[in-house]
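Below you'll find the structure I mean.
Only one protein chain is missing; all other protein chains are in place.
Chain naming follows the written order as A and B, and within any one chain the residues start at number 1.
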Amino acid sequence: MGARYFGAEVLRGEDKPLITGKGQYVDDIRLPGVLHGAFVRSPHAHALIKTIDTTDAQRLEGVHAVFTFSDLEEPINRPAVQTYPSPLIKQDLRPLPLARDEVCFVGEAIAFIVADTRHIAEDAIPLVKIEFEVLEPIVRVKDAVLKNAPLAHKDSKDNIVAKLNVSYGNIIQDFKAADHILETKFLQHRGGCHSMEGRAVLANYTASLDELTIWSATQCPYLIRRSLASQFEMSESRIRVIAPDVGGGFGPKAGFYVEEIIVPWASRKLERPIKWVEDRREHFLSTNTQRDTWWEIEIAANDDGRVLGVKGRIILDNGAYIPYGLLLPFTTITPLPGPYKISSLDVTQDVVFTNTVTNSPVRGAGRPNAAYAMERVMETVARSLGLEPAEVRRKNFVHKNDFPYETGLIHFNGRPMIYDSGDYHKLLEEALKLADYDGFTSRQVTARKAGRFLGMGISSCIEDTGVGPYEGVTVRVDHLGKVYISSGAASQGQGHKTILRQIVADELDISIDDIHVEIGDTSKFPQGVGTVASRVGVNIGTAAFSAAKEVREKALGLAAEILNVEYDDLEIEDGIIRDKARSNITITLGELALKFAPMSGGAVPTGYTASLEATSYDGSKGPPHASGSNVCEVEVDIGTGEVKLLNYSVAHDCGRKINPLIVEGQIVGGVVHGIGNALFEEMIYDESGQPQTTNYGEYLLPLATEMPPINIVHQETPSPLNPLGLKGAGEGGTIPAAGAIVSAIENALKEFDVIIDKYPVTPEYLCNLIDGNR
Amino acid sequence: MVDQRNIDVNVNGKSYSGAVETRFSLADFLRENLGLTGTHLGCEHGVCGACTVLVDGEAIRACLMLGVQANGKHITTIEGLADGNNLHPVQEAFWKNHGLQCGYCTPGFLTTLVAFLRENPDPNEEEIREAISGNICRCTGYQNIVAAAKAAAEVLRAK
Partner (left out) sequence: MLEDAKILAGGQSLMPMMNMRFVTPEDVIDINKIEELNFIKLSDDAIDIGAMTVQRELLSSSSIQTIAPILNEALAYVGHFQTRNRGTIGGSLCHLDPAAELPALASLYDAQMVVHNKNGQRVIPFDEWSFAYMMPCLAPEDVLVSLSFPKWKLNHGYSFVEFARRHGDFAICAAGVLIELDKNDEISKVAITIAGADVKPIRLKAFELDIIGQKVNEDLIRSAVEEVKKIETMSDAYYSSSYRKRLAGTLVERALIKALERAGGPT
């Protein structure tokens, strides 16, 4: 493959419409006759619905309908389908499309108003009169697991969603043999996704065809199609789901929400197109988040810093419902023990219901949690035994000669966790060098003399990426030699169209400008899975390569026959196939495409199938494992508790990079998201389950002024699991960030013996720690 | 009965005369009345900056101004930054420096930077970061946006 695009900083083809204001996000799509919807949402965290009176709302001029549960017919009136079933779910409680007699979180949808304009629909909301009987909510994750805790759902026996366990090795023996038993406890809080575009659904039911077309700001159009087909008991072939331009996803747009049932249902009922666009307050209340996990860990370690075993208990807040299965709990424990060689592990996880919005994966899913836990283990060992933090990592890292490395842990899907390739020691060294780790101690001492508290912290991680089952790609050449690519992939800014063009352009040796790509539309490609977990690049990269290779071989095969040249003597350059030796014998890809797809009266060449095209669903043979080491330098102001980020260094290994610009963009964006988690983003609930942070004054997203310079160095350990050696890159910046920042803060405040036991680390919390220990 | 006022406004060089609902924000007016959907709503409470447009040359949050208040004013939106097929240097710099990923916040950054660079044609990194501190991006982490701003400033100074 003459790689002129692979690995190059190709500028994105996606950008032109977006920088000129011609993007088409769901709210930009204008259908004639469209009506606008608004949801009436529960003001209580837990309550019974006694009565609903929609009379006044229906009478408001401009309102076409006000729907409640009683308007829903079979089979729509069943709970939202479970998108990720698992036998481990003890109580599979999913929301009804509109609440019937119980609401279980502030923001739960109760009624749907359809009106001429969004303004009128929202005017009608306070006119819907609902009588509630307020019930005691369960809000705090550690309380939810207790025996006599208030029930999140009145008819369930307890608040347990699932009890998971991962274990391997001989934990009892390792704990007996160890020189030291140490412990660490902490709370991790991740927050919401806060894509700048919220959720939005536009549905258009065409009665004459009995077909539903839905535009949704979703990461998973095929999941929506499949789920709707189940929910409506309607054939998938009658449902078309389009993810147009989508303004960010980060996880919570990968679910199947009740709004995605109700808006299409209402469109079918009224035989009008209907649009619903979430406003930011709704995003805070009703879009999935990823909030609290509580960890208690015991560590068996030896004098030299080797960790023999890790025992742990986690309590994970599921929120009120579980339409997203156990993906978040799974990803919270299966990445353990991270990049470290630990001979035994035994971690249990209680997943609990609370009366808050559903928790589901946000950028990194549970992987940042698992990575943070392992970094806390290493920091605890270093601190308790008086060892150098980087040295403790080195002692415990999986060695580069150990690959493929089987951790010992069996995933819930039955497969053993295997790391395909990597060099964690070298990655750490690169990060430390980039951060001038060796020179830091003297900088720290000098600063301390001037009354300033500087600190440095390190954090490493692995990331299982590119998980299957597939993401397909079709490559087709037309009679002009231009190429069409379609794929089941869906983008929310990751530049998938550009990387598809890069790979195919290289394989067919054509210009990327001659390639047209369509993705994110279930009518343009038969099957798809979704954009989550840094999986798409690996899957479509592999599939695009396979499909393009097949097209290339098909073209060369026919060309050899037509030109009467040996197959191996042919080459393609700029879309022209020629005899390497006598370069005046040529035929173009376009001419070959014509021969493969003749019109009436023609014939397909003997021994070939019609059309110069190929479809591949090839993916990686297993999940490639990316890895990263981060180093963060901070300054803490002990007068205010403020943490200033001075410098951030990332050593990142995502295998071979298709487009370094896109990879670096993902890393930097991911790091900043991780900074948000570590220092700024907190969803606060009061004792009655009322969200206290529902706007951007109260909930703090990272801004440009507080971000440090983020320096990146790359390492490439190609994955042996797919032909291009690819590993995913979307979340590797986020996963280790909190660990590096928290360790840096502790390092800055070491004379106060500060041990941080939760994040986000707020100024007030830091001041309390400093004062408590003075 | 919907309450409306007639306004005369110039948007991206074109004059418009017509009625606007008094309760509409400037962003609503641009998107609904004029079909200019390039200006995006990210929060509708004046923090995210995605709705930033230029009103008589000043960078303003369009969600915090009523449409009727635009009467008699010159508005420039993202759709008005390019000169025909020629991208504005700020737009070009965003493309060249991978300054956008999902593109939703981008309209606000572009108009903000156009206004900022007019006032401060040779900013340092700190000044650029301060200038964009009223715009939230969840995808890029800002680093490439700063690089794009620097690159655009250089091109603009050379003109």
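Note that a residue touches a chain if its C-beta (ideal position, glycine included) is under 8 Å from a C-beta of that chain, and two chains touch if they have at least 3 such contacts.
Everything quoted here is computed from the prediction, not taken from an experiment.
S.K.: Check each of B:Leu34, B:Cys63, B:Cys105 or B:Cys137 against the chain that is not shown and name the one that touches it.
M.R.: If we include the chain that is not displayed, B:Cys63 is the one touching it.
S.K.: Determine which one of B:Glu21, B:Glu44 or B:Glu79 touches the chain that has been left out.
M.R.: For the chain that is not drawn, the touching residue is B:Glu44.
S.K.: Which residue, A:Trp276, A:Phe353, A:Phe680 or A:Phe752, contacts the hidden chain when the whole complex is considered?
M.R.: Candidates A:Trp276, A:Phe353, A:Phe680 or A:Phe752; residue touching the omitted chain: A:Phe680.
S.K.: Touching the absent chain: which residues on chain A qualify?
M.R.: Residues 122, 281, 639-642, 680, 684, 686, 692-693, 695, 697-698, 700, 702-703, 705-706, 763-764, 767-768, 771 of chain A touch the chain absent from view.
S.K.: Which parts of chain B are in contact with the chain that was left out?
M.R.: Looking at chain B, the ones touching the missing chain are residues 22, 25, 44-46, 49, 52, 58-61, 63-66, 68-69, 112, 116, 130-131, 133-134.
The definition used in the following text is that only the chains that are shown with their structure count from here on.
S.K.: Quick check on the complex: what are the chain B residues that touch chain A?
M.R.: 21, 23, 31, 35-45, 47-48, 50, 77-79, 81-82, 87, 91, 94-96, 98, 100-107, 110, 128-130, 132-133, 135-146
S.K.: Quick check on the complex: what are the chain A residues that touch chain B?
M.R.: My answer: residues 11-12, 14-16, 18-23, 25, 27-28, 30, 119, 193-197, 245-248, 250, 279-280, 492-495, 661-662, 664-665, 668-673, 695-697, 701-705, 707, 709-710, 733.
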